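Before I ask anything, here is the structure I am working with.
One chain of protein is taken out of this complex; the other chains stay put.
Let's look at chain A:
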């Protein structure tokens, strides 16, 4: 049962990633990418990394992809002339994949988690935090410098005037 859930969600992730190749509008591609990221979050949870599953939903699908969608809608780049922003006929694919993913999640939650807790090795948030702020503290500081550099670059590139 555990293997079935794992392979079904991986199939959803791969199909949603393959659908990016064939869709025409970038907003559809971003929505398919969100479905793929949610399926990957389920994979992370099944592999035994619950902290990263939560981060995948919160940071990737919640922050980065929403930033993507927001910038796409604000910029309004017209790849094809006079195309409406969202074609109603193309909602079906990603809605079907998201519904399937939700059913997989229900299937996972309806099982008693005790029967598969013995063969998944869960590495929880405590171990990750100990590793992150123990031997990898330099990585955290490098991430802080990287975010500062990205902030400076964003402010510099989006300044007014000198166009």
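The rule we apply is simple: contacts are C-beta pairs under 8 Å (C-beta built on N, C-alpha and C of every residue); 3 or more make two chains touch, one makes a residue touch a chain; residues count from 1.
As a working rule, contacts and distances are computed from a predicted model.
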For the complex's missing chain, which UniProt name, "Transport permease protein", "Carbon monoxide dehydrogenase/acetyl-CoA synthase small subunit", "NADH-quinone oxidoreductase subunit K" or "Transketolase"?
"NADH-quinone oxidoreductase subunit K"
On chain A, what residues meet the omitted chain?
3, 6-7, 10, 13-14, 17-18, 20-21, 26, 29-30, 33, 36-37, 40, 43-44, 46-49, 51-52, 55-56, 59-60, 63-65, 67-68, 71-72, 75, 77-79, 119-121, 123, 127-128, 130-132, 136, 139, 143, 146-147, 149-150, 153-154, 157-158, 163
